[in-house]
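Have a look at this one before I ask anything.
A protein chain is absent from this complex, but the other protein chains hold their places.
Up next, subunit A:
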């Protein structure tokens, strides 16, 4: 704002708009991969690497969005904070992975009008239509009750944890580093949601009924996640069996189909960015 302005902006008049430090976490987002060697090692298929980064990034962003919808609505403050923390970790992973996909294969980034200020990670997050997304239906699924949320989070983070563990040895050093960092975070997500499943399953008659129902509703989610990553089946089933055993729950019948909630999710998540395509955030 101009110092000669006659308008009284109250406390905002003291701000120096040219000093980014005046904005707490607010503006001037830097590329999350800024300064990281963009080089892709010889022998690595760029198209396949970009697709893999995109798929892992999409999955993290969609689930992060669903978890963030709990903000201010969770059963208690600590749970609210926990869900927001998990969402934030996944958002961080998504930013790194979408940015990496864009560096490796710029063709994956949707084309925006010349002069657009939208960085590549945002173009991927906010300007791609549903058919271009590569996350699971499980991640995009609309929230149910809290039992449904912790069962879904347990399934998704159990699979993601094993997938990321295997990627820590990937020839692309950036993907390997993101995976190694993600493993530490996912361990907290999986164990936290698993403890809630046990607590609810062994809680009241009502909490057990709801947890059992959620497990049944999410049986096709389990099938979908394992179809996407068949190589991790044995490892993740061993973990699921541990959880079912501790919760005294039966393995649900497989079958059924998940609704496609992605268009609804994107309609909300992308609405602000699409309404202001020239916006700087």
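The definition used in the following text is that a contact is a pair of C-beta atoms (placed from the backbone, for glycine too) under 8 Å apart; a residue touches a chain by one contact, two chains touch by 3 or more; residues count from 1.
The rule is short, and it goes like this: contacts and distances are computed from a predicted model.
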Identity of the absent chain, which is to be given by its UniProt protein name, from "Ring-1,2-phenylacetyl-CoA epoxidase subunit PaaD", "Branched-chain amino acid ABC transporter permease", "Putrescine-binding periplasmic protein" or "Imidazole glycerol phosphate synthase subunit HisH":
"Ring-1,2-phenylacetyl-CoA epoxidase subunit PaaD"
Out of A:95, A:128 or A:210, point to the residue that touches the absent chain in the complete complex.
A:95
Among A:82, A:200, A:218 or A:249, exactly one should touch the missing chain; which is it?
A:82
Cross-chain touch to the chain not pictured, restricted to A:51, A:219 or A:239, is A:239
From A:50, A:118, A:198 or A:249, the answer for touching the chain not displayed is A:198
Which of A:112, A:176, A:223 or A:273 sits in contact with the chain that's absent?
A:176
Residues belonging to subunit A that touch the chain removed from view
19-21, 24-25, 28-30, 32-36, 78-79, 81-82, 85-86, 88-93, 95-96, 161, 165, 173-174, 176-178, 180-185, 187-188, 190-192, 194-195, 198, 239, 242-243, 246
